[in-house]
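A single protein chain has been omitted; all remaining protein chains appear in their positions.
We call the chains A, B and C, going by the order they appear; numbering starts again at 1 in every chain.
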Amino acid sequence: MIYGFYAVGVFLASAFLTGLVSIKSDRYVPHIPIAASLVAVLLTIMTLPDVFFWGAVKMQMEEWIAPIGISIVADTLSVTLALVTTVIAFLILLFSYRYINRNSAKYYSLLSLMFAGVLGILYTGDIFNMFVFFEVLSVSSYGLVAFYRNRVSLEAGIKYLIMGSVATSMLLLGIAMLYGVTGTVNMADLALKLPFVGGMVPAVALALIMTGIALKAGIFPFHAWIADAYEGAPSPVSAALSGIGIKAGVYAMLRVVFIVFNAPTIVLDMLLVFGVASMLIGALLALGQDNLKRMLAYSSVSQMGYIFMAIGLGTALGTAAGLLHIVNHMIIKSLLFLSAGTVLWKAKSTNMKEIANTVRTTPLMTYSFLFGVLALAGIPLFNGFVSKWLIYVASFEKMPLLTVIALVTSAITLAYGLKAFYAVFLSNEKAGSKVVLPLSMKIPLVVLIAIIILLGVIPQIGIWLAEMMSGSLNPSLYTGVVLG
Amino acid sequence: MDLIIKTTSRILFPFVLLMGIYVALHGHISPGGGFSAGAIIATGFALLVIAYTEGDVEHRFTKEELVDIKAVSGLILLILIISMGFAWRLELLKTQFPLALWSGGFTPLLNVAGALMVITAIVTIIYALVKE
Amino acid sequence: MIEYLIAMLAVLLGIYAVAFKDNLIKKVLGLSIISNGIHLFLISIGYRTNGGIPILKDMDITSFAQLAVDPLPQAFVLTSIVINLSVTAVALSMIILVYRHFGTLDASRIRELRG
Partner (left out) sequence: METRYVGLVSLVVISAFMMLAVAELPEFGSFQKKDIATYYLENSLEDTGSANAVNSIVWDYRGYDTLGEETVLFCAALGVFTIIRRRFSGPHHKDDL
């Protein structure tokens, strides 16, 4: 039985209960999603043993035979990502306990629905179901991005909405074409039937699905909406979006490319090219930003470039490195956005210079941002280093030029990280209101810092995790489990 | 909106409602079902909301400030019904009780729940947009 | 083959509208045109020459299975219509406020005004 899958139900229930409870009093509203995410973490931990033992576990909705109903599949990749997602979800919900004080019922409902959407994508084995949960994820994040309703977030919201729904429509068109040609929507069934289908249709369907997913993951040609969306959204939402929302897109891409289409080489080379492009462009754009949130947004684009490049290498080591970097980046980016959130909590604007003289930061905020920046740049002793080192080694085997580019981008990452760190944290001995961080904001930062250092100091965990995850990317194991 | 539209919409509304309920209940035999029934009834409400300025429609809904919370919670109850059905069915209680009268096993129940769900959602959205 | 072309043309028309029209409401309309084009494509994929509706009226099962149209894309279309409805609802409510804040619905002007 896949207990982790019930976490989707738990988040759905928490979203609805917050609405009900909000009728009586707004005081108890935040407690429900926080409790729900704790339960979700527990459920995911319960699924770990048998997934890591069997490699992949299948559960069928109401026991129809495999291709008829919707099959729920949990393999090592999806369970690890689900575990990291639920832990970060808990931390983000805890962080926003004091951060959002108005209209909190709607905020918590939408946020827990967003997490339900992500978990739904991670566990589903059916491509149309993945489309539906993509929609759940995006519609709830449209509302969240425009939550503050001022000029910036509204413009960001409408732009994100239009781009997002074009992307999901392309995804649906791709699925429709696949159905037309093979007659099934179950991913394992598709993987079996696609090789027998000749002609252009699978290629075009894959192209459509890839554009849809690449747009959701904010890769180079479609990264326009990311900076505005993260700037407009409240900081915990940007942390959730960049930490978890984008990763669902990457997971879906991995699932489609590796399992359904069995990783054709053209696609991998394209991933490589787009990865390198977004790596460089993201880093350069981030360098030129003076707005804290936009800088973090562009750094997300560049880190996604790393992931795409690593996977695009095609070698086993490359995929393992890319998967590990997904996990590491989730943790680092959430830490960075949350620590930026603590700074922005009292600051009136997001411009780095103005923040400096309005907020006197506490040591915890300073160190959390510093550790985040160092981990992002892949400095040893931090978890970023482990995955970046694997990426350097993997890219060196394939094409030394790539390693040079990767190293240069890491240097640029370090540069803009420290620039922001200096501007916001170091240069404000002057006045500025003393920020007293409530406990609910301190715990997430401390926990995330602990995880980063733990994974950094003991790299074996990361490497073992990477091997286990990349083990689940071979189609034969997946189709064997699903179709029996 | 002048008198003619008001009276016609008032007269028309019960028939739209009846049609919607019929479609919802017979979802498993005739075409249509949860979603189309919800859409039909929601257009009935939309007819009323547009025909009347919100002043008169107010008495259809509870007091002003409760409306948005009530709407949200209204949705919740219905989703709970559906998710209950989904969760309950997950336990594979496939007792296929062949209700002679209904000749449907489980689908009519869900059809009605789905229809209610769609009605509440669309009506609340229309109401919010019109009130703005 | 020709029948699918119409659906494809609708999708392309929608993409043109979203990409090139400046007015926000036209963009949202373009979105629903794309979505409807995809629904038409989905339904026409499931069509069977002179096939009947997939509701078992007064036929035995085997001949019904030979005659009825494919129900699966119709289920997808039902889901996708509701999704399209909700996206348009959120989009329109945003447009109301964007108009209040920026005074215009012209996407390019909004980009300049956001400052």
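Quick note on the criterion: a contact is a pair of C-beta atoms (placed from the backbone, for glycine too) under 8 Å apart; a residue touches a chain by one contact, two chains touch by 3 or more.
The model shown is predicted, which means the values in this text are computed figures rather than measured ones.
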Omitted chain - touching chains that are shown: A, B, C
Hidden-chain contact residue, picked from the options A:Gly143, A:Gly318 or A:Gly372: A:Gly143
Residues of chain B in contact with the chain not shown: 27-31, 33-35, 64-65, 68, 71-72, 75-76, 78-79, 82-83, 85-86, 89, 96, 98, 103-108, 110-111, 114, 117-118, 120-121, 124-125, 128-129, 131-132
Contact footprint on chain C, counting only the chain that is left out: 1-5, 8, 11-12, 15-16, 19-20, 44-51, 54-57, 61-62, 64-65, 68, 70-72, 74-75, 78-79, 82-83, 85-87, 89-90, 93-94, 96-97, 100-101
Positions on chain A contacted by the hidden chain, ascending: 12, 15-16, 19, 61-62, 64, 67-70, 102-103, 106-107, 109-110, 113, 116-117, 120, 128-129, 132-133, 135-136, 139-140, 142-144, 146-150, 157, 177, 180-184, 193, 198-201, 203-205, 207, 348
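We take it that only the chains that are shown with their structure count from here on.
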Chain centre separation in whole Å, for chain B relative to chain A (CA means): 36
Geometric centre distance via CA averages, chain C-chain A, whole Å: 28
Multi-chain contact residues (two or more partners), chain C: 86
Complex contacts: residues of chain C adjacent to chain B: 53, 55, 78, 81-82, 85-86, 89, 92-93, 96
Footprint of chain A on chain C - complex, ascending: 11, 14-15, 18, 24, 27-28, 31, 34-35, 38, 41-42, 45, 72-73, 76, 79-80, 83, 86-87, 90-91, 94-95, 97-98, 101-102, 110-111, 113-115
Chain A to chain C touching residues, read off their complex: 128, 132, 135, 139, 142-143, 146, 149-152, 154-155, 157-158, 161-162, 165-166, 168-169, 172-173, 175-176, 179-180, 185
